[in-house]
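The structure that follows is given in the form of structure tokens.
A single protein chain has been omitted from the complex, and every remaining protein chain is retained in its original position.
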Amino acid sequence: MGLDILPQTIGNALVLGSIYAMVAVGLAIAFGVMQMANFSHGELFMVGAYCVYVLYTLFGWPFELAVIASFPIVAVIGVIYERLIFRPTRGNVLAGFMATAGAGFILQVLISEWYGVGLPKSVQVPYPGGSDFLMMAISWQRLAIIPVTIAMVFGLWYFLTKVKNGKALRACAQDPEASVLQGIKLNKMTALAMAISGGFAGVGGALMAPIVSVNPYMGHDYAIIAFIVVIVGGMSSIPGAVLAAFILGFIHTFVSTYADSVYGMMIGVLFMAIVLIVKPTGLLGNVKV
Amino acid sequence: MSFLSVKKLSKHFGGLIANNEIDLEVEKGEIRGIIGPNGAGKTTFFNVISGFYQPTSGSVTFKGQNISGKHSSEISKLGVVRTFQRAALFPDFTVLENVVIARHLRANNSLVSAIFGNQKKAEEANVKRSAEIIEFLGLGDEIDSLASNLSHGHQRQLGVAMALATEPELLMLDEPVAGMNSGEKAVMVGMVKKIRDEWGVTVLLVEHDMRTVMNLCDRITVIDFGEKLAEGTPDEIKNNDKVIEAYLGADDSVA
Amino acid sequence: MLKSNSMFIKRWWPAAIIIVVFAFAPQLFETFWGRMGMYKLVLLQVFLANVVLAQSYRLMTTTGDWTLCHYILMGMGAYTTAILAKFYGIPFYLTIPVAAICTVGVSFLIALPLSRTIGFAFFIGSFALGEFVRYIWEKMHFPFGGSRGLSNIPRPELGQSGDWYFVDFSSRMDISNLYYGTLVLAILALILLYRLDTSRFGNAWKSIYSDSELCESIGINVTRYRILIFCVAGFFASLAGSLLAYQWGAIDPDNFGMIEMVYLIIWVVVGGVKTYWGPLIGVASMSLVFELTRPFDEFRPLIFGVILISSLVFMPGGLEVLIPRTAQFFKNLVGTKEVS
Partner (left out) sequence: MLLELKNTAVHYGKVEATRDISIKVPEGEIITLIGANGAGKSTTLRMISGLVRPSQGEVLFEGESITHLDPEDVTDLGIAHVPEGRHVFPQMTVLENLEMGAYLVKSKQEMKNNLESVFEHFPRLKERVKQFAGTMSGGEQQMVAMARGLMSSPRLILMDEPSLGLSPIMQQEIAVIIKEIHAQGRTIVLVEQNARLALSLAQYGYVLETGEIALEGAAEKLRDDEGVQRTYLGMD
């Protein structure tokens, strides 16, 4: 059997796990802080990919700058979500969740009107060639995702544990009323959470732009993955999301390498169903943000 | 083996020890009160027996059958039903509809007969019995008003009526007179006595209003700081100095 | 609690009028639009199937469990009917019930893991499990036909056009008898759904939504009832699926995707779920908007997205809150005294 490609598969699994972590962490922090459930999280990912397509391919910015720019751009969209959808429907998770489905439609139509639907946009690969380090024939473009994800997740950890407003965000997640009594502005925190959520999804999309076909409807599959990861990891736990992201990344990679990518997705969903039956609160269910 | 016997029941929440190895024996037909200062672990003890919390250790047996750790809907099928400290009811339904829904256990028609059969006939027995219970508890004149429009006292009485509708053998009341003025308290005390005397239902209630407990209960168990402090008839408890010291605050106050 | 006949008529005259109008629709369409009437009739058939679907989804939401795989359950009905009719030539009066029973089985399997979760985990969990079923349709060429799906599904033989009734459409495709089949099935389903909603089970489901802790304490096993309603809603969704399979004549996995699921949510949210009539109003009004926006259909998702957000934020109760007001308006207009 294909043991010789084992290191390669492990490498690919780490890449996939990193992207899944990037997208799922964004979803987990939004839900963790004030139960802001974003059904169109996939669309934020898609907008991130278009940032690279527009800035890097059309405007000719350097790839790294385009990726960095995708964080603030999509973060602003996240803040708009919080202001127009989540704040008016605060207290009703369902209403906010359904409304974000509507917002997803709006983003899809706007992007397809501005940049056309036709053929998927091709984004030439900024780091051509690949590495054969440890017999892993993986392109630099894909490998570059791992360090970026590690840096971002570490940055988030540092923010949440060392920076005052990061701790305030955790406080809001654990007890909103007590946080308000300490003078923490709840609306500022929910906006901050959605900004981080959008930023992470945006950078995820930006990193994947050169690898996958960029089109207005590409967010759909990544939304499903983010949902499965967040459920498996434990709804509002960031460590849970990272752990579940790599578990799912390995499942998808190994199954699609040795069988077929759709079966990979199916087994991912089955794994989620099993976790739901055994532990409905998810692997690290009780950890809050 | 007594009607309800609780052995060495403990319940921990993280660092908090809410209940620490509490024993309790309740005989059939008795009105047993559980009192203790606010936050002493009475409600936790109540929730563990009624199946809302899983016990950390210890056992609960009802009529010889072990019910500890069972699902609360299973426990109510066995005849142990509880009320809530909050006015728990279905606001959009009338008083009668609330009690009919509560008789869910007793309704016999299946899903298919509910769709095709004549629903009015199938429900007849339930509706008649529900109206009896409402009359019995003195809520007769409110029978068709919406539950959300009732006064606080009436809402709590409806809670008791719904628990009674399942024809329980052991009725557990969670702070039945909380937030009531003296008039409403007297009505509730009368109602609980009537339930025990005329329907032979055993009552286990949790309360921290001393006056109500003293003249309503046959025997009283005092819980403080998660542990059983004392047990006995109202008079024994009234003069038990450990109870007075813990429950009513130490005499050598800080002044 | 007994209703005298006059009371019955007083309450149900609007429904009776609508049924009569629908019954004569083929003749009305033929007189107004002639040949074109046939095309309009298909739209009416799709509308009827959507009404059954929306009503079954509304039943599901009475416990507060808004699933995102309802469209998939409808797809199960469509696929099962199509397979039985296409490959085994089984007549419609068998394929529809069998499809419904298979869908109940699938609903049960999906409900098992979901019934232990609440809120957001339930929504996206149902979405993921729904996608799982869609992947099966895409992967298995036999019997689901893979991503191309199944085509030329044989029409149910309901006798030659004009046999049954006085309308002779004299058209190659016996559209009108398929229409009458759809109408009868839709009315039956709506009556059953109404009786379910007002039955003891209907009240139990609603009480689970308003206070599930209280339900547990009076002996209603909430988990089991959530699974039960999932299967019942799946049963009726399958009926709608079977009807659409026959009407479209061809189905593929994309007919039952996320986009359609969001449109279903829009119908039910805009219409409102508190009363039985909410979803009917939602489907009617939104189908109208769908037709009106036909000229600029690439903006349609955007328009419906805006409608969904604004109705959730500004009119959470949905259009049904207008019923008491409009009913009152008509009453004042007609001057009849208030019905007790």
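Per-chain numbering from 1; labels A, B and C assigned in written order.
The rule is simple: contacts are C-beta pairs under 8 Å (C-beta built on N, C-alpha and C of every residue); 3 or more make two chains touch, one makes a residue touch a chain.
Quick caveat, the model's predicted, so the values are computed rather than measured.
Contacts of the undisplayed chain with visible chains (whole complex): A, B. Looking at B:Ala40, B:Leu89, B:Leu173 or B:Leu204, the residue that reaches the missing chain in the full complex is B:Ala40. Only one residue in the set B:Leu78, B:Val127, B:Ile143 or B:Met210 touches the chain that does not appear here, and it is B:Met210.
Within the complete assembly, residues 164, 167-168, 170-171, 174-175, 177-186, 287-288 of chain A touch the chain that is not shown. Mapped onto chain B, contacts with the missing chain fall at residues 14-17, 37-41, 152, 175, 178-179, 181, 208-210, 224-225, 244-250, 253-255.
Criterion: only the chains that are shown with their structure count from here on.
The touch graph of these protein chains is an open line.
C-beta contact counts were set side by side for A-C and B-C; A-C has more. Chain B and chain C, compared by their mean Cα positions, are separated by 43 Å. Among all residues of chain C, none touch two or more other chains.
Contact residues of chain B toward chain C in the complex are 50-52, 71-74, 76-77, 81-84, 88-93, 97, 100-102, 104-105, 107, 109, 111, 114-116, 119-120, 122-123, 127, 162-163, 165-166.
Of all residues in chain C, only 64, 66, 112-114, 116-117, 119-121, 123-125, 127-129, 131-132, 135-136, 138-139, 258, 262, 265-266, 269, 298-299, 301-302, 304-309, 312-313, 316 touch chain A in the complex they form. Contact residues of chain A toward chain C in the complex are 31, 35, 37, 39, 84-85, 88-89, 92-99, 101-106, 108-110, 112-113, 220, 224, 227-228, 230-231, 235, 260, 262-263, 265-266, 269-270, 272-274, 276-277, 280, 282.
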